[in-house]
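Missing here is one protein chain; the remaining ones are kept as they sit in the complex.
Presenting chain A:
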Amino acid sequence: MKSVTISDLCVSFGALQVLHDIQLEVAAGECFGLVGESGSGKSTILRCAAQLNQKWTGTVEIGGKSVRDMSVAERCRAMQMVFQDPYGSLHPRHSIRTTLEEGLRINGIGNRDARLAQAMRDVGLPVEFLDRYPHQLSGGQRQRVAIARALILEPDVLLLDEPTSALDVSVQAEVLNLLVRLQKEKGFTYLMVSHDLAVVDHMCDRFAIMQHGRVVEVLPREAITQGGATQPYAKELIAASLEYEHAV
């Protein structure tokens, strides 16, 4: 288990500054949520931490070590990411076996067959599915494969970029429960982006509310139902979300 510390994270795309001095502390083994409207910079934080976007300033530390100082191999084992769209995150011409095996091959990890089978069991998919192709799986099954791919390298931190927003409501619950169970079993630290406060309420210990590239407030889970937000935007967002829940 490793903690994640983000400090002074700034990102600009051209003249537009999309993240302003982000400070976040995620404890080891914690599930931390990032919520906010579209374009508030939630996903950008994850992409910076994962070094998919390299043009940023500040520091991101995992387990006390800056992600910039890590070697590629070290970074792979420190954190992995699960993407929003399971239709776009699996290579359409690679079988599930190839998709999962790739990380093991690159990092020279042996005993691959056993690890593949274990990863499939971990995410609740039959081992026979290894020889299928993404288009032969449903959305929920694909997302399970994407999760299996992330955890096959046994990372400490999982970055979840709206892992359920592209899925049907009934499948959402399945995938969320899977993520909760995996965290209990393997002690991952989760940093999860979500639109949906209900998801955050289900999963996260604490969450940060973001607006226009700034963290407005960091709140514990209980703040959603019991109130506890002090900032006007945070109150507004939580109220709007609760109202929506009641309406549904």
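We take it that a residue touches a chain if its C-beta (ideal position, glycine included) is under 8 Å from a C-beta of that chain, and two chains touch if they have at least 3 such contacts; residues count from 1.
The criterion applied here is as follows: contacts and distances are computed from a predicted model.
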- With one chain of the assembly withheld, which option in "Nitrous oxide metabolic protein", "Peptide/nickel transport system permease protein", "3-methyl-2-oxobutanoate dehydrogenase (2-methylpropanoyl-transferring)" or "Cytochrome c assembly protein" matches that chain's UniProt protein name? "Peptide/nickel transport system permease protein"
- Message: Going by the contact rule already stated, which one of A:L34, A:L153, A:V171 or A:L197 would touch the omitted chain in the full complex?
- Response: A:L153
- Message: Touching the hidden chain in the complete assembly: which of A:Q80, A:Q141 or A:Q172 does that?
- Response: A:Q80
- From A:M1, A:I106 or A:A240, the answer for touching the chain not displayed is A:I106
- Note on the structure: Cross-chain touch to the chain not pictured, restricted to A:K55, A:R93 or A:H246, is A:R93
- Note on the structure: Which of A:R68, A:H135 or A:K184 touches the missing chain? It is A:H135
- Task: State which residues belonging to chain A touch the missing partner chain.
- Result: 50, 52, 72-73, 75-76, 79-81, 83-85, 88-95, 97, 102-103, 106-107, 113, 116-117, 126-128, 130-131, 133, 135-136, 146, 149, 153
